[in-house]
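The complex appears here minus one protein chain, its other protein chains still in place.
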Amino acid sequence: MRRILVVGLSIALVYLVYTGSLSVSEALISLVVGFAVASLIGGELVVDESKLSLKRFIEAVKYAFKYFTIIEYQAHYQVVKAILSRNPGLKPAIVEVPYDVNSEIAIVTIANSITNTPGTVVVDVDEEKKRFYVHWIFAEAFEGEGARKGVSAEFEEWAKRIFD
Amino acid sequence: MKKQLEDIGLVLSILLGVLLTYYLVRANIVSLTYGNIPLANLYLLSVPDPSSPFTSRSPEVVTSVVWDQRGYDTYFETSVLFLAIIGVLYAAGSSSLVEKGSLIATVIPRVITKLLFPVIIAVAISVALHGHLTPGGGFQGGSIFAVAPYMYLLIYGRSRLEGKGFRSNLLLFMRSLAVVLISLVGSIVLAIGFLTGVEAFLFQNQPKPPFSPIGFPAYIQLPWGGIFLFSGTLMILNVLEFTAVSTGFTLALIVIDSIAGGRE
Amino acid sequence: MSPLIILLLSAFSSVMALVATIKILYERDVLKTIIISGVESLFYSIILAAFLAPDLLIAYIAIGLGLNSAILLYALRGGERFEEAA
Amino acid sequence: MIETLLFYTIVITVGATAGVSLYGIVVKPHVVKKLVLLTVLSDAVNILVVLFGYYSKAVSPPVYPGGSLEGFVFPSSGELWDFSSVSVDPMPQVLIVTAIVIGLAELTFLSLITFKLGSLHKTLMFNRMEAEEE
Amino acid sequence: MVDASVLDILIPVVLGVYSLAYAIYSIIVLRGPTVPDMVLALDVMTVDLIVIYLLIALFYNSPMLAIGAIPLASWILILDLVVAKYLMEARRK
Partner (left out) sequence: MIDIILFAVGTILLVLSSILSLIGAVGFLRFRNFFLRLHPATVGSIGGGVYGLIGIALIALSLDIPDYVKYYVFGVALISAALVVFGSPTGSHLLARAAYRSGEARPEPIIRDKLKEAGLK
């Protein structure tokens, strides 16, 4: 039941933010919309109810903040330098990056974090062998721990902390 | 030879278009200086103004004209969309609807679809509900809404979408019901006028004082103060049109996808 | 008040739309023409924004960019992807 | 001056686009390409109609600003005059909303027919279909 | 509160830069050698266009023009999905 509550309240929040005006009738409508949609999809969205906690949410906010400041800055800096320099010195390769998380949403967090940093793009996912195939333009290692260290080690650590 | 003929045709067709626009410019139909057209001013001044006889009591002129001043026309436009979807259903016939595994459903789109589904629905409902206040309306909201079930259909396939309640029978029923209700709402003032013996019009919204004294209320007083503005039929028709268009699009996309999409 | 940059942008968009149409005419790959028609609706949507038609803008984006492309792609599955000279 | 020039550029290019796409519909043999050009034609004509409503003083869409569900204050007639002197003409937009919906309905139906045609003839080129029939 | 008139310089400049990027992308979309190139350029162009809409809305001081941003962002994802699906199925033939 708690998942319906959480999902419904988040959807209500999205509705209110989009609408951009806060009044009693808007709030009531947003709650109706939120809980109607949450009863439709809430069960799929939050698979494990016991993992909903404030601590994980704070971790997620921390991660988002760090991701959008430090990590993105570094990745952008490298790629922008490569674009603007006369001799980019690219070493493109599709490398194999293993991952070690179980829940789907954690996998997606890692994969989208990889894709959203310029320089690395997830081309394919092998869910049985637990591997990403990542196109990396500054390839340093091609498989195993070396590739993981260069591409996804930090994202994986955060994803474990938030979702596992 | 063939190639040159094609080029000549291209140049001729461009010239045709330029000629058309030259006429438009010459006849002062398209012009930068000619403001304050009488018809435009009639709508712009009378629609949001509660004291005018032609008012809709709504700040949104386009939606008001679509559903109030031109409501009869818009009703038939909705019917055209409805008939097109019926036509698609018939032309589709009863081909075997075999479910195939989706080729693009890796784990990433699977989760992202679930994540974006409620966001898009919330936005679509907001656009539809504020149709009489801000740009948007039933049709626009419906076409935003259609993203969510279509994305779900592309990733998870038809049977899981049906498990969520988007069954074709139900969708067709909702679509027909919405169209019927639109016509009902449009004729309710006429019916009351007929029963009480006063003059009234099809798709009438607000009372039009010299001609017709009856009509829908435009707002209600809220118990906590202030007014809740729904502009008579506008909000109701927007919600109905939202239902009609979103279910119609979803149905059309489901049918076309199961005919043309599921092959390997 | 200087909407000059916006007018410039929409003039550029309309010229690009003309170029895109000519490109569609000469393009052999029909899949590409479908994508170009999507781009074309983006060009026109910027004209709609510049000429202050928000109601149309929403309907137009949803239909021109999304629904039309999806539906035309379904139609294309019925036959061959490349057009040969007549 | 330059504003007028740019505006007429837009008008003329949109008109030319309509002409080109009409030509393409007639000449090109591939059915789906005909459909694509049909959408382009309807788009171009729609834009042309929207341009009817614009004039250089207009800075506001035909929507009175400040609408909200709760506590909306109706404008006085002076405010409305101010609004109507800076707003574009709503009438072309109303006409086009209808046209867009009908265009979509028509395209949906035509595309399914096209798909069926393609599966029947194993081709989508008109000239090949004719050759097959002969 | 910051006075809204400061935007009179800022917005045209930023809008100009975005428009330049938008122009380059629109040329790439028409030129791009392969289909994925075109769709990718279309993606980025859409993101630029969202920003341009919001800037126009701030410039005209009217929120109504911003409303096109959400349908753009959501339908472009559908276009990606549909094209990817078409390409994957064409491979099987």
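Points worth noting:
First chain written, first letter: the chains are A, B, C, D and E, and each begins at residue 1.
FYI, a residue touches a chain if its C-beta (ideal position, glycine included) is under 8 Å from a C-beta of that chain, and two chains touch if they have at least 3 such contacts.
Just so we're clear, the structure is a prediction, and the values are computed from it rather than from any experiment.
Displayed chains that the missing chain touches over the full complex: A, B, D, E (touch as defined at the top). Interface with the hidden chain, as seen from chain E, comprises residues 1-4, 6-7, 10, 14, 17-18, 20-21, 24-25, 28, 34-37, 39-41, 43-44, 47-48, 50-51, 54-55, 57-58, 61-63, 66-67, 69-70, 72-74, 76-77, 80-81, 83-85, 87-88, 90-91.
In the full complex, chain A contacts the hidden chain through residues 14, 17-22, 72, 76, 79-80, 83-84, 88, 90-96, 111-112, 115-119, 121-124, 126, 131, 133, 135, 137, 139, 142-143.
By the touch definition given at the top, chain B reaches the unshown chain through residues 104, 106, 108-109, 112, 115-116, 119, 123, 134.
The criterion applied here is as follows: only the chains that are shown with their structure count from here on.
Counting only chains that touch, the fewest steps needed to get from chain A to chain E is 2.
Among the remaining chains, A is positioned farthest from chain B, on the basis of C-alpha centroids. Our note on geometry: chain A versus chain B, Cα centroid distance of 35 Å, whole angstroms. Centroids of chain B and chain D (each the mean of its C-alpha atoms) stand 15 Å apart.
Taking each chain's centre as the mean of its C-alpha atoms, chain C lies 10 Å from chain D.
Residue numbers of chain A whose C-beta contacts span two or more other chains: 18, 23-25, 29.
Among the residues of chain E, those in touch with two or more other chains are 60, 63-65, 67, 70-71, 75, 78, 82, 89. Inter-chain contacts occur between A-B, A-D, B-C, B-D, B-E, C-D, C-E, D-E. Within the complex formed with chain B, the residues of chain E that make contact are 63-64, 67, 70-71, 74-75, 77-78, 81-82, 84-85, 88-89, 92.
By the touch criterion given at the top, residues 6, 9-10, 12-18, 20-22, 24-25, 29-37, 39-41, 43-45, 48-51, 57-62, 65-66, 70, 73-74, 77-78, 80-81, 83-85, 87-88, 91-92, 129-130, 132-135, 139, 222, 226-230, 252, 256, 259-260 of chain B touch chain D in their complex. Of all the residues in chain C, the ones that touch chain D in their complex are 1, 3-4, 7-8, 10-11, 14-15, 17-18, 21-22, 24-25, 30, 33-34, 37, 40-41, 44, 47-48, 51-56, 59-60, 63-64, 67-68, 71-72, 74-80, 83-84, 86.
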